[in-house]
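Note that one protein chain of the assembly has been removed; the remaining protein chains are unaltered in position.
Chain lettering (A and B) follows the sequence in which the chains are written, and residue indices restart at 1 in each chain.
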Amino acid sequence: MTALHPRESRYGRREFLGRSAAGLFALSSMGTLLAACGGGENGEASDLVLARPDNPVTWKLYDDNPAIASGLDPEGGPLRIYNWNGYLWPGIKKGFAKEYGVEVEETYFSTMDQAITKITEGTVDYDVFIPTPDRLGRLVVGKILQPINHDYLPNLGNAWASVQDPWYDKSSLYTVPYLTWTTGIGYRTDKISTTPEQLGNPYEIYWDEANKGKTYLLDDSRDAAGHMLLKNGITDINTEDPAHIEHVKEELKSLIPAVNVKLSTDDYTNLPEGRAWVHQTWSGSAISAQWYLPEGTGPEALGFWFPEDGKGTIGNDMMAIPKSAKNPVLAHHFLNYLLDVKHGYDNFAEFVGYQPPLTALDPDKLVSDGVVAPNLKTSIVRESDFDTGYFLTELSPDGQIAWQNAWAEFKAGV
Amino acid sequence: MTTLEAPLAPPRTRSRFREWWANPWGRPRFLLLFTVLYLAWSIVPILIAIRFSFNEGRSRSTAQGWSLRWYYEDPDLSVWHDPDLRAALFQSLRLAAIAVLVTVPLGVALAIGLTRWRGRAAGASRAVSLATLVTPEIVMGTAFLLVFTHLLRFIELGTAAQAIGHITFSLVFVLIIVRGRLLAIGPEYEEAARDLGASALQAVRLALLPMLVPAIVASAIVVFAISMDDFVITQFLSSGTSTDTVPVRIYSTGRTAPTPALNALATLTLAITIVIALVLFLVWRAVRATRGQTGSAVEDFAALETEPGR
Partner (left out) sequence: MSDTERPVAGTRGNAVWAGLALPGVAWLCIFFLLPLYAVLCVAFGTVDPLFQRPEPEWNPLLWSTSSFEFVVDGLFTSGAAFQTVFVRTLVYVVIATALSLVIAYPVAYYVARYGGRWKGLLLVGLIAPFFISYLMRMLAWINLLQDDGWVNDVLMWVGILDAPRNWLDGRASSVILGLVYGYVPFMILPLYAFLDRIDRNLLEAARDLGASPFQTFRLVTLPLSKPAILASIVIIALPMFGDYYTTDLLSQSPTTSMIGNQIYLYVLGGQQIPVGAALVVCLMLFLAVFMAYYLIATARAQRRVGA
């Protein structure tokens, strides 16, 4: 499960992992939940599994929740999309509307919790929904999503092989990939004297006292903790080991006297506007940041570090079709539309900054097209990163509590 | 002195200075300077922000020409064209209108009732009514959030909950302003009406309310302004981007504030608030002119009294 969708904290209340996990299943008590929900309407308790990269899951298909038949004509719309704010280029909506002669409406949510509550209530019928892998199990078992008919999705082949058949949804039965990102370290090349690449342990850049008052971590308990864990060589970034949690807490606290660390999720403007010289950054932000640079400063002023071997924090989300969709065929066409290389590329380059995992969008092409500055090439997520990277997934309730308390103590500035 | 005497020689400079210094009714220069400095400190940053809302370029800190680009010309990012900014403006106005329409009548009735009511219950009610003034907003926001998600679940988060929140915390301001006026007016007018045969309520309606108009106008203005400005409670009770108001929008994109459209949004909010205040003020002035009453709404506004006057 991803700790926090980059859009989640940017536009709404900062509902952290905990709250989003609260709407989910707990490691130990999933069965109880499903039993409580009742058998017939939803899936059986045994269907609910925790997907992990080393424990991939193939979801069950249900008779009472079939995929639509093949070869149907698209409906008349309007197509209703339920998405994060600022996460879909208006040009896509316009283009699709024109091509299919339908209206396209988009509604925003600011937290995943809120989105799922709204969909499960059933008051509004959305045709397209953008969930994250950490919610998928519940959505599938709760029969909130309908299986996808791949006959309508010839463009699915454009995506990376590993993401067409991901660990959280083998064979892409219920979802197709939308966008992907990594969490690395952004920096101002024109302001700092030592770059992360020059250090033996790049994560130690956070303690560089030359950047005092200008060092930021993401205001996200899981992402910040992730980097602290990786700095210490702990690769299980979903660990619940109290010793690890304590260690991370001490590391975070040590940043305060060292560099007076600050916390923010506005990485895409803190860096270009000079408030930050070193900033824990999401890859999409590194790309968007180019567009917020002041006049006279070129994109070469920005830098982004992510481990060369791809062993860093990675995340992604998906597109899905709710079972209650009124225009399922149209929805399938929309999914296919976004999986088209040109449209995916435009969505990324014109507006969102987060990239779709499409094979044709390789780093060299994006650089040569001028979408991404050459020095920011590292912020482009590569296909191999999907296999080597570490995903932040969900924790048990006790683990969540332990991490939240550690984070609160750090934020208290003790 | 009955005889003219030769004009006194001009006093020596030092005692003239002393006299100037010692004149109790003279204008104290230091205080004047202090006040002017305070007003500048208070208002000048706003004027600067307003200036940048008219920027031609994207900068929010360097002057780059003049244009209405961020108000409506820019096809994507201006306040008029950016659906999020527009929605925030309308949500702010919607909530403020609801707040005024409900809080003012409720508050006026409450003020009149509380001022005259006798007894223990009255005292307790007065205490409760004033309590919201000294309650931190995060406490109220948390309380509202919890009650609407666990007890009064039929009230969904969003506009309804936000409206209720706004009404609840603006009530006390109406109470204070109207009470202040009531205490200054005194009971004579009502008593006169009662002597002429009116019932208590008739006396209130016919004799008291017209005299309260300045205070009512002032409290309407206050409620409007407070509601437009509220941030914490609106944020806690928001159900998503569609129920964000201008302050919430400013907060969530403010530190980054990519364009001066945000300045434009805030300027518009300010302009609208001022216009509404002026309209109400002028309406009241017109009414007052025809009725020949006394009282100053501005003074009532300023009389957010914490203790009743002497």
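A few comments on the model shown:
Methods note: a contact is a pair of C-beta atoms (placed from the backbone, for glycine too) under 8 Å apart; a residue touches a chain by one contact, two chains touch by 3 or more.
Everything numeric here is computed off the predicted structure, so don't read it as measured data.
Only one of A:A161, A:I256 or A:A360 touches the absent chain when the whole complex is considered: A:I256. The chain omitted from view is touched by exactly one of B:L171, B:A215 or B:L280, namely B:L171. Considering the complete assembly, subunit B touches the hidden chain via residues 22, 24, 27-28, 31-32, 34-35, 38-39, 41-43, 45-46, 48-49, 52, 60-61, 106-107, 109-110, 112-119, 121-123, 125-140, 142-147, 150-152, 164-165, 167-168, 171, 175, 180, 182-187, 190-191, 194, 200-201, 204, 222, 225-226, 228-229, 231-232, 246-247, 250-251, 254-255, 257, 262, 266, 269-270, 273-274, 277, 298-299, 301-310.
Mapped onto subunit A, the footprint of the missing chain covers residues 13-26, 29, 32-33, 212-214, 216, 219, 256, 260-264, 274-275, 397, 400-401, 404-405, 407-414.
Going forward, only the chains that are shown with their structure count from here on.
Subunit A and subunit B have CA centres that are 43 Å apart.
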